[in-house]
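In this view, the complex is presented without one of its protein chains, the others remaining in place.
For subunit A:
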Amino acid sequence: MNIPTKYQKKSFWIETFWAYMYLLPAFIILGVFVFYPVVKSFIMSFYNWDLIGTKTYVGLENYKELFKDKVFLKAIINTSYFVFVSVPITMCLSLFIAILLNTNIRARSWYRLAFFIPWITSPVAATMVWKWIFNYNNYGLLNYFLLKLTHLINWFAYIFTLGGVENWLSFSPINWLNNPSLTIPNLILLSVWKMMGYNIVIFLAGLQNVPTELYEAAEVDGASRWQKFRHITLPLISPTTFFISIISMIGAFKIFTQVFVLYSGTPGLDNSGMTMVFYVYDKAFGEWRMGYASAGAYVLFFIIFIFTLIQMQISKKRVHYS
């Protein structure tokens, strides 16, 4: 049976033909809108072109100019700052929530839906609401909460010192959107809120695959909650964690809409919210420098590629597939 007969060989090629027919629609679209543009974008990055005039070959000039441009460097720094703070926070918080949701609780699906809702909402509508929450002119929700929190802390201080300390803390409203050093933190807050639900759902799927017998065995051995988490949960969900970390990182590197909407079409004060995609968008569709913008997009691609490779290397050591 292992030696292919003439008939089996023939049927293999017939199957190959049909397989390619089944893949044809996907092939055509990916070819036109993914494979071809990947190459074209790379070639374009060596040219100057404004979409109407002639293309001129400039070699590596676009790339050289990119790395001389302080705004582009700022875009790289801002984007990295955003990615490497928002992704770990989101992952830790959502793993924590997922573990809580995975305990034997009622109304699990309602809680899950509650956390999931931000993820399915349009980034434009969601950012619009946050813009309103960040508002400065005395009626922003965030400032109101911080004010209340200050009152609460002061009240506790007053009680604990038996009336000795009055108005320990004072709070003046923060102009969230007009402070350049707060631009990225604002985006991080917004993004943690928005992305958590997706991670929770995926983590839950991973957690449900951990066999309960392992926990029972550990309990017999007198393992603590932390030990069970550290030595059973964490290793067994490592493929899920790996998947989420890659997906989140790639997604976070591409942040655009939130900045665009939160700062009304600008990258924030002093380019404080200038991200790599914003930069590419601005150069391409603001200044019509298609070649230069393509070079910027390729640098972004390269950075994502490098970080994905690094993560894959780490995962080889840390991810345990059962």
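Please note the rule applied: contacts are C-beta pairs under 8 Å (C-beta built on N, C-alpha and C of every residue); 3 or more make two chains touch, one makes a residue touch a chain; residues count from 1.
By definition in this document, contacts and distances are computed from a predicted model.
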item	value
Which of "ABC transporter permease", "L-lactate dehydrogenase complex protein LldE", "Protein translocase subunit SecD" or "Ferredoxin reductase" matches, in UniProt, the chain that is not displayed	"ABC transporter permease"
Residue of A:Val124, A:Leu149, A:Leu169 or A:Ala217 touching the missing chain in the full complex	A:Val124
Of A:Val71, A:Ile89 or A:Ile133, the one touching the omitted chain in the full complex	A:Ile133
Absent-chain interface as seen on subunit A, which is shown	12-13, 15-16, 18-20, 22-23, 25-26, 29-30, 32-38, 40-41, 44, 51, 97, 100-101, 103, 105, 109, 111-118, 120-126, 128-130, 132-133, 137-139, 141, 144, 193, 196-197, 201-202, 204-206, 208-209, 237, 239-244, 250, 253-254, 256-257, 260-261, 264-265, 276-277, 280-281, 284-285, 290, 293-294, 297-298, 300-301, 304-305, 308
